[in-house]
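Okay, so here's the structure we're looking at.
Shown here: the complex without one of its protein chains, the others still in place.
Every chain is named by a letter (A and B) in the order it is written, and numbering of its residues begins at 1.
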Amino acid sequence: MRRTSVPPGPEARAGLTLRGVRIAIRAHVLIPALDLDIGPGECVTIMGRSGAGKSTLLAYIAGTMEPAFSAAGQVAIDGVDVTGLAPEQRRIGILFQDDLLFPHLSVGENLAFGLPASLRGIPARREAVERALAEAELAGFARRDPATLSGGQRARVALMRTLLAAPRALLLDEPFNKLDAQLRHDFRRFVFDHATERGLPILLVTHDVADATAAGGRTMTLEA
Amino acid sequence: MDDPHHGRVGAAVHEVTRARGGVLRLAPALTVAVFLLPIGAGLIGTALPAFGYLPAIGGRAFGIAPWRELFASPGIATAVRTTVVTGIAATLVSVALALGFCAVAHGRRWTRRIGGMLAPILATPHAAVAIGFAFVVAPSGWIARALSPWLTGWALPPDIATVGHASGWPLVLCLVAKETPYLILMIAGALHQVPAARHLGIARMLGYGVTEAWLKVILPQIYPQIRLPILAVLAFSLSVVDVALILGPSNPPTLAVLAVRWFGDADIANYFPGAAAACLLFAIVVGAMMAWVALEHAGEAVGRRWIARGTRSGAASIGARAAFAMTIALCAGSALAIVGMSIWSFAAQWRFPDALPGSLTLGNWSRLWASLAVPVATTLALALAATLIALLLVVCCLENESRTHRRAGDRALWILYVPLLVPQIAFLFGAQVLLVSTGLDGTFGAVVWAHLIFVLPYLFLSLADPWRALDPRYARSATSLGATPLELLLRIKLPLLMGPVLIACAVAFAVSVGQYLPTLFAGSGRVATLTTDAVTLSAGADRRVIGVYALLQAALPCCAYLLAVALPAWRMAHRRARWT
Partner (left out) sequence: MRAWRRASIVAWVTWMLASVFAPGVSVAVEPAQNWSDITRKARGQTVNFNAWAGDEKTNAFIAWVGEQIAKRFGVMVNHVKLRDTSEAVTRVVAEKAAGRDRDGTVDLVWINGPNFLALREEGLLFGPFAAMLPNYRYVDTTNVRSNLVDFTVPVDGYESPWRRAQIVFVYDGERVTEPPRSVPALLAWAKAHPGRTTHPNARNFLGSTFLKQALYELVPDPEVLQRPPTDASFASVTAPLWAWYDALRPTLWRRGEQFPDNGPAQRQLMNDGEIDLMVSFNPAEAAVALSAGQLPDSVRTVVFDKGTIGNTSFVAIPYNAANKEGAMIVADFLLEPATQAHAQDFRQMGNITVLDLAKLTAAERAPFDALPRNPALPTSAELRRTLLEPHPTWMTRITAEWERRYTK
């Protein structure tokens, strides 16, 4: 895996940039060529039928694409080319429809998992976790077992965990699917508020038009 | 609806279901009885003589005289120390290597067929690998021969102790070489129960490398499922006899070997300290298991602090990579061991320091052919009998499970593991006393039954997951088409599961071929299999002869595996040809 990154060129732009992204599985081409610029705080929604390649696109941007697919194209964040980097070095956050909180860790430990190593010292880390919990209106939940939380609470913890890692872009893979209508509305608000507050470019994949409307940004549809 | 036959068919189905359900309901109880009862009786049968009670040879009074004899025997402290050190070291190293290997290998393309790649090493009996190892690492062995005299300058073998070294390191090495692949397979099986790919993806996005993420996120989740296999490895390493006989120190040997020596001694009075030694070994195994569980708690605490610190340094992945390399090296060593003995079986003369024999011959095989016929036939017959009976019992148990929709829980898993957790020698001696008193010892049936005790758990564990994972919709559609439960079993389930069933049978076959102590005790030394003969001969016969035995020992289970893999493939090709 190449660990070099390309320094910002003359076309350096803040936010998430895709250039000529092409994704195929064996002979079948899912995405022929995609160019996309998402500015900080901006949200772009991608819609399409299942199997059109939406989740695969997110996986390619994140660097966790399955080897069965073949892809090409440049991914850059804040002008830095991350196409050749390993996923753990890209500083991109991703949220799935399953909260995927680690069952063997408590809520606080889950949140602390995302904290960067540069934040040293148990007291400092604990404080960061408490602040995040307060933001998510879950103060005092640090020692709880994730399994005892409700679906909505777990979703909020998942987002806070992602944000605590200080990502530079946020990918959302149909994260509101498993929530009922009211929770969906509340959680959508929660996600967009926090992300735009941090100035993160957001790429949202969904098949629900209401999500696209709530996101308020551009919408793209992937042809199958 | 007005079909006159339909009512009768329905009634017949109902009746058969009820009757079949009745018979099948006995299956789990029968299976458990097959091995729990003898183990319990055997343990008692060993504990009583340990305290002096064995009327058959004149021990009628309870007392601690056997224990006093045990602790007064020369070298007992060293024997106990060697046992504990080698057993625990082998377990710790195997666990570390297996975890490191899995952490590094996760998600790579070639690991999809990890089962197939590890199968030859897993199938080869411990004794065969040990025999080969003894040749590879000896100072006059293959490594020395390959490097002499051009690198080492040795014209004669140096006087360095390797095989039989007092510390037991060749014993530990051989145990690790065999146990690590087993643990890797268990870990691979446990990974199916956890959304490993997703969790790893999340952890990577949070900045952790794959290896570190695997150790911090996946390992804690799968550990409860691999606890039992690890404890089984611990029990085995502490109480192994055949490998210790071949590679371990002999002056004094490990406690298990001491116990076997006393049991076979001409002086019948040594039965009692022998039984005491077996009880002591049992206590050591139990103590070690409890210590391991305690260690788990400490490990958990340490692990949580490590995770909380949030470092992404990659020190763990360096360790894991080292473990990966060492595992590959050990697997290569095992392969080398078998290849070495195979070459010996065709060697005419192979003197030190030649790297390869001076001349090859088929003479060894032609000389031994006649005397091999009986052990090979016995080995095959025992393995087939034990496998078929075990298959019948396991299929009945699993079918009963499907029909009553009640899954065997955790407690059932522990019961299933009992034969693997109790040291063999601790109950086999008592079992032999019982067999002798009923006159059944030395019969073919007694040895089949002794093998069955160990074959059953492995067969069940190999078959249970594929069986339970079978799409229930097949069953539902078949029943709706009018199939009786028996038809469903014979014409739908078994053919669909032919692959896993054959693999499970191959596993059972391999387990039976590799059994040493059960054959020795239940057969009272009169039933000769390849393994018992090989271990007997390893004490000093011509290495060419041992090579023939070792090669055969390794070949039989490998052939079974090849058959198990090839048969479904052949059937598939055959069927495809028929339809084209």
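Following the convention adopted for this analysis, a contact is a pair of C-beta atoms (placed from the backbone, for glycine too) under 8 Å apart; a residue touches a chain by one contact, two chains touch by 3 or more.
A quick note: this is a predicted structure, and the numbers were derived from the prediction, not measured.
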Chains in view that the hidden chain touches are B
Per the definition of touch given earlier, which of B:362, B:436, B:486 or B:566 contacts the omitted chain?
B:436
Just one of B:300, B:465 or B:542 touches the chain that is missing; which is it?
B:542
Which of these, B:311, B:479 or B:524, touches the one chain of the complex that we don't see?
B:524
Where the unshown chain meets subunit B, residue by residue
55-58, 74-75, 78, 138-140, 156-157, 159, 161, 164-166, 249-252, 263-268, 348-349, 351-352, 367, 370-371, 436-437, 439-440, 442-446, 524-526, 528, 533, 536-537, 539-545
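In this text, only the chains that are shown with their structure count from here on.
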Which residues of subunit A touch subunit B once you look at their complex with the stated criterion?
62-64, 67, 86-89, 91-94, 96, 98, 100, 102-105, 109, 112-117, 119, 122, 125, 161-162, 165, 167
The answer for subunit B against subunit A in the complex is residues 109, 195, 198-199, 201-209, 213, 216-217, 220-221, 304, 307-313
